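Comments concern the structure below.
Yeah, one chain of the complex is gone here, protein chain that is, but the others are all in their spots.
This part shows chain A:
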């Protein structure tokens, strides 16, 4: 094989998973009060559809998706809406949240069960849309949007990303140990939606129990289509990165700036697949998720099924948090997760892991030292970048060079941070540099947007003019025809322009429209969260449509004239 079936670089940090995998998956106690942020998914925040004081049942929608990329939010307990207000969020900012005061009862708001094998695709998608299912691996991208992949791409392989390569996290591991069959059924359902004929499960070799559960589930569903292939890969971070896993399992490389679907692959996390299946099969919207509770400051680490919105402090208390030993609270893994400032924040859809670490466990990094360009980062980089050069450009604000050296292909996995002997927080520099470049692009985009609005106006005026002309010509035609009937021989109507060039213009306008549509769809699909970008693409699409209408009107007028000419 010419192409190496693996990604380069990577690191093997201590996995520290054993602490949270000893106990079986358990149900966390029902919280008495939940806080549900309206922006807990990638894309636009949802719009609340309940009022303060209203009684809501578990699973009842409390906020609806807005725009192309967004997701519904559902009540995770039964109770009364106590407040809809701005509250602190996990990224350090603030955002709108719905607060529900629970009654202690769990009264479900029912949705009719669906059979995914027989239901039509539109109703399956509508169910996913209405159930608020998002990617539970941490990115929280709306699953429904991802499931529409077929509209734009040919997908042949659905990959179940069970690598779970980041240290500490074991939520997928435990999900598979307990619910492997449901995960695989969910995978078959998503494979049907994506049109994939092949199903691959990628799992790292440090999870033998999950692997056995998968093997057993595959054996019992041997006759179902499509067949499932289990691939066990050596433990190496970041093999759970979508691009890295696809390279490792399929030997395909996702093009820069593209999507896995560009190479015919589609990745889902096991937890997401199970949530999607439950939403369809049992009519159960996403109101809870598996959360790994771990870290040395916890007496009883493990994995729990927690309702969304449960205060983190409450959840950690059930695991025996020793607050005096807590040095750092991390949501997600130690490589890509974020340190949380306070314990009062709620569990959200992206909360796959909570690490209550002691000072000895995740110590404060020593002071940053100068880069000696030793190249350790380069050897660790799974994207084959030159982090030492990017660091140099980022520090020097050399935006062009940073882009030229492919800064935007950095997946921010933190492998370079991990190996840097000078303890340089490289990913921090890269994020800041990306932000700086994006800000510069936004400036340019604003100027472009103004131009596009002007072009739209011009196109609209041209279209109106063309339609007016066409109407006038039609009237004139009708008049001459009428006159001809009476007066016999009339003067020959002159074809305004030659048909051929008008046809070409119309085809070109149609192509432009399709291109604009595609650009918009692609932006939506890749989770473009800047509304200005979407608005600009929408303007461009509207311009293309105006141009098309104008071209069609002109063509139609010319055809009419042709037909009526002798």
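Here is the rule we use: a contact is a pair of C-beta atoms (placed from the backbone, for glycine too) under 8 Å apart; a residue touches a chain by one contact, two chains touch by 3 or more; residues count from 1.
Please note the rule applied: contacts and distances are computed from a predicted model.
Taking the options "Pyruvate dehydrogenase E1 component subunit beta", "Dimethylamine monooxygenase subunit DmmA family protein", "Ion-translocating oxidoreductase complex subunit D" or "Cytochrome c-type biogenesis protein CcmE" in turn, only "Ion-translocating oxidoreductase complex subunit D" matches the UniProt protein name of the chain that is not displayed. Taking the complete complex into account, A:330 is the one of A:330, A:348 or A:466 that touches the chain left out.
Here the missing chain is touched by one residue of A:385, A:502 or A:557, and it is A:385.
Only one residue in the set A:87, A:198, A:281 or A:373 touches the chain that does not appear here, and it is A:373. Of A:19, A:198 or A:406, it is A:406 that touches the chain left out of the display.
Touching residues on chain A toward the chain that is not drawn are 7, 11-14, 167, 243, 247, 253-258, 328, 330, 334-337, 339, 357, 362, 365-367, 369-376, 378, 382-386, 388-389, 400-401, 403-406, 408-409, 412, 414-415, 417-423, 425-428, 431.
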